[in-house]
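Below is one structure, written out as structure tokens, with a few remarks after it.
Let's turn to subunit A:
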Amino acid sequence: MAFEILSIAFMFIGAIFLLAGSIGLIRLKDTYSRLHALTKADVLGFGFIVLSCILSTDLLSHWIKLLLVWLLVISYSALVGYALANRKKRYA
Partner candidate 1 sequence: MIWFYYILAILLVIISLYHFIVARNYVKRLIALNILGSGVFLFFITTAKNTNTESPDPVPHALVLTGIVVAVSATAIAVSLILHLNKEEE
Partner candidate 2 sequence: MISFDLGYLIVLPLLASIFSLISPIRVYIALAFSLLSFLLSVYSFLYTLRDNTPLYQWIGGWTPPLGIGLRLDGLSGFFLLMIGIVSLFVALYSISFFNVEYKRQGRFFWFFFFFLWAGLNAFFLSEDLFNLYVALEVLSLTAVILVALPGYKKAIKASLNYLFLSILASMFYLLGIAMLYANYGVLSMSLLSQKLSDTQEFIYALFPITIALAIKSALLPFHFWLPPAHSSTVAPASALLSSLVIKPPAYLMLRLWMEVLPKDKSLEYLSIVLSIMGALAIFIGSYYAIRQKTIKRLLAYSTVAQMGYLFIMVPLYYHGEILKEAVLQAFALQVFSHALAKASMFLSSGNAIYVAKRDELSYMPGFAHSHPFTFFALFFSGATLIGLPLSAGFVAKFLFLELSIKLGFFLHGGIMLLGSLLASLYVYPIWKECFSSHPTKFYDKPIPQLMEISAFLLGFLAFSSGMITGFLLEGIARG
Partner candidate 3 sequence: MLWQTGKKDMLDLALGLMLFISALLSLHSKDTMKSGVFFIIFGFLSGLIWVRLEAPDVALVEIILGSAITGLLIFKLVKGSKQKDLKAFTFTRLWAGFISFLILIFMLFHLTTIERQDRIASLVFENLHKSGVDSAVNAVLLNFRGYDTLLEVGVITLAIFGLLSLGLKREAYYWDNPLLKGFSRLSLPFIVFFSLYITYLGTFSVGGAFQGGALLAGGLVLFALAGQALPLKASIIYIFTMAGLGVFSLIGLLYALLGYGFLTYPLELSTISIMIIELSIWISTAFLLYTAYSGKL
């Protein structure tokens, strides 16, 4: 029961962060700030959602898969953020 409540809470927090990130992506005016919203807030929100999913299942294989997905998202979002910023800097 406690896990379920915790899971729902984490999902909620994650959703809020994702929403904030998306609003930032639309509302912010310059590229670097948008990138900031996209990479930082979204990855944080995604992390919370992965956490909530982990809490809602008790299969080891699901945990491992979710953790792998999380690792992958973190690494590629860092790479993509770097790529976008780099391009912006070069062609500004």
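How were these candidates chosen? In short, all candidates are chains of the complex that A comes from, given by their letters.
Just so we're on the same page, a contact is a pair of C-beta atoms (placed from the backbone, for glycine too) under 8 Å apart; a residue touches a chain by one contact, two chains touch by 3 or more; residues count from 1.
Bear in mind that the values here come from a model prediction, so they are computed numbers and not experimental data.
Which member of 1, 2 or 3 touches subunit A in this complex comes down to candidate 3. Across the interface of their complex, candidate 3 is touched by residues 75, 79, 82-83, 86 of subunit A.
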